[in-house]
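Presenting chain A:
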Amino acid sequence: MMNSMNNIMKQVDDVLNVLNKEVISNRQFAIDINKGDVHQALTYLKSIGFTQLSIITCVDLIADNKFQLIYILNNWELGLFVIVRTDIDRDNPSYVTVVNIFPGAKYYEREVHEFFGVTFEGNDSSFKPLLLEIWDDIPPLRKDFDPQVYSDRKFEKRDSDKIYRSKIGGVKL
Partner candidate 1 sequence: MKEVKLFLGPQHPGMHGNYSVQMYVDGDIVKKARPTPGFLHRGFEKLMERRLWMGNLALIPRICVVEPDINEMVYAQGIEMLAKVEIPEKAHWIRMMILEMARLAIHIMGLGGIGGPTGLYTLTYWAIAQRDLILDLFEEITGARVYHMYIVPGGVRKQLPDGILEKLSELLDELEVKIPEYRELGLKHPIIHKRLKDNIMLPEDVVWEVGITGIGMRSATNKEYDLRKVQPYARYDQVEFDVPVANYSDALTRVNIKYKEIFQSIRILRQVIEKMPKEGEVRTKISTGSALRWKVPAGMVYSAIESSRGEYGYFIVSDGKEMPYRIAVRGASYPQGLLGIEKYLVDCRIDDASLWMDTMGVCSPEIDR
Partner candidate 2 sequence: MTVMNFVYGFIILLAAFIFQTTITGFNRKVTARIQKRYGPRWYQQFLDIFKALRKSSITHGWIFDFGVIMALGGIMATVIFIPVAGFEAFPNMDNVYIISYLLAIGMLGMAMSAAGSGNPWASIGVSRALTNMLAYDIPLMIVIFTLIFAFDTASVSEIAAMQQGMGILGWNAIRMPLGGIVAFIALFGMLGKKPFDSFIAPAEIASGPMVEYGGKHLGFMFILHELMTFIEVSLILNLFFGGGSSILVYAIKYAILYTLVNIISQVMPRYKIDQAVKFFYRVPLVFAIIQGLVVIFLGWGVSVWF
């Protein structure tokens, strides 16, 4: 199995402009790709058997002021995962959609937009909210968002010092 993965990695290295590659396990490797080359990379990977897009997600690298977009592809024939990574600017997060390569990306991108505020050109639906409703703060999965503060502001907490006595039914809790 390691052999086939090495072969693939070699192929990938030859064809694509890989900035950095990393072997995670004997069935998984990660490659860093320039922002502009991701579409080419995904198309190529799809052509060599990575036919399934497992997930698109994002990591907020707040220290570097960057968002890292993660594309995980699955090769069912060989049983390999590849993690494609690329960095985009955090202040003006915007990227181009991959829906034309993987139609399944539509909702993943929508979710990344909702949670990180990354916009995807070409995927119009990604601008709509998906899981949240009437969200009134910065995108919640950014590192500078503190859910505790938000929760304290929005939702009342039960006063845990007292023994609560229900006003209604009289059930002691």
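The set was built so that all candidates are chains of the complex that A comes from, given by their letters.
By our rule, a residue touches a chain if its C-beta (ideal position, glycine included) is under 8 Å from a C-beta of that chain, and two chains touch if they have at least 3 such contacts; residues count from 1.
All figures in this text were calculated on a predicted structure; none of them were measured in a lab.
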Which candidate among 1 or 2 is in contact with chain A in the complex shown? 1
Residues of chain A touching candidate 1 in the complex: 24-25, 27-28, 30, 51-55, 57, 59-60, 70, 72, 74, 76, 79, 81, 83, 102-104, 106-108, 115, 130-133, 140-141, 145, 147-148
